[in-house]
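A protein chain is absent from this complex, but the other protein chains hold their places.
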Amino acid sequence: MAKAPMSDLPKILREHESQILDQWLRLLTQNVRTGRGRITERELQDQCRDFLAELRDAIEGGNLDDIRTGSFDRLRDMLGHISRSRAAQGFTPSETAIFVFSLKQPVFEMMKSETASAESWAFGMLLDQLGLYSMEEFLKRREEVILRQQQEIAELSTPVVKLWNGILALPLIGTLDSSRTQVVMENLLQSIVQEGAEIAIIDITGVPTVDTLVAQHLLKTVAAARLMGADCIISGIRPQIAQTMVHLGVELNVASKASLADAFALALHQTGRRVTRISSNDAKTSGISRGSAPGGLTGQANIGS
Amino acid sequence: MDRIPILQMGRALLITIQVDMHDQLALALEEDLAAKIASSGARGVLIDISSLEIIDSFIGRMLDNIAGVSRLMDAETVVVGMRPAVAITLVELGLSLSGVRTALNVDRGMAIIQQRLHDYEIADGD
Partner (left out) sequence: METNSGDVLVISGSDDVVRVRQAVRAKAIEIGLSLVDQTKIVTAASEVARNTLDHGGGGTATLLTVQNGNRQGLRLIFEDQGRGIADLDRALTDGYTTGKGLGLGLGGAKRLSNEFSIQSTPGKGTRVVIARWK
């Protein structure tokens, strides 16, 4: 490994700065699409110039071996920042990695004329290290995004809606795993307290499959709600799901109804209410006219307590 | 030794658990309550646990026992005010307290007990 006390590299980078920059930029713009919500060519130029300057400072002392050492602190910070912002702006991994790797060619060409091959080998290794570091930062940022999205999806996909005083509905969409069950339970129980709900309808129309595990999660939710004093009704069990459940021997020892509407009717009944159709006269006096319903398809209903 | 107070309101007994109970205190409550149901002829027992920050298997068993003993002595137990975090933990622990009636708050719990007392009055012809 070449570690000349007086490396020629800083000198090369200094003396041929504008040539290296020009060629590097040309290579970059061939491979990286700029504009359209991404970085502009101007920004790319600035990044290249700053990077080259920091690189020169970093290797001034002759250290080309290890980018984790102190002389590379500022360069690493800068490269980390660039890589993470590439991830946020939707660049591909190749488009991100090329930033470092495409610096090889212009620098090597300058070296050919001036220095020995040992140093070009060391410089190549150095850029490889920086490229890997750039990828790590890029992926770190991606993972942060994925993690945040997972949390957002978990929260978004479990809304609790109030159907009537004391009656809540929880339309579940997607697969129910244990971490989601946790979020679902917490949301539901919190809403039960807030609304003073007596009945919660868990609608599973949007749940693709119900195996023993999912059934267990559902039952846990039902049991927790019952401990707080609220009853649950499960609705939206599709025919195929009902069949699968019976074949698997999955039992849900809880009131269940085919549709959310049926479950709502049961909930109203259990809380001492019923749905009745009102006459057209009543409808007029209450300010709702029959003719206003789109296409006259719907009648009005009123729920008496 | 400390005791959890048991209040009487007509034919209903009221208990509010406000301290973090150690096991002996829970056992004492179980005994006191059975004696009180017998001496008072109570038909309903309301236990408010809204102050409890945890229920472990020992306190869970106490609630189950109280409900079972009361039922044998013709009184219904309603446990009210369990906190969401406590309910989630209890289910994960493996306890469902299936023999215990629950209600969201003291109001709802009292309504259940009043209904039962009312049914009794009709049956007793009072």
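Residue numbering begins at 1 within each chain, and the chains themselves are lettered A and B in the order written.
Convention: a residue touches a chain if its C-beta (ideal position, glycine included) is under 8 Å from a C-beta of that chain, and two chains touch if they have at least 3 such contacts.
These figures come from a predicted structure and were not determined experimentally.
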item: Among shown chains, those touching the left-out chain; value: B
item: Full-complex contact with the absent chain, from A:Q45, A:N63 or A:Q182; value: A:Q182
item: Which of B:Q8, B:Q24 or B:S51 contacts the chain that the document leaves out; value: B:Q24
item: Residue among B:A67, B:V86 or B:A103 that touches the chain left out of view; value: B:V86
item: Chain not shown, touching residues in subunit B; value: 20-24, 53-58, 60-61, 84-86, 88-89, 92-95
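The criterion applied here is as follows: only the chains that are shown with their structure count from here on.
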item: Subunit A-facing residues of subunit B, complex; value: 80, 82, 84, 86-88, 90-92, 96-97, 102-105, 108-109
item: In the complex, subunit A residues that touch subunit B; value: 182, 185-186, 189-190, 192-193, 196-198, 220, 223-230
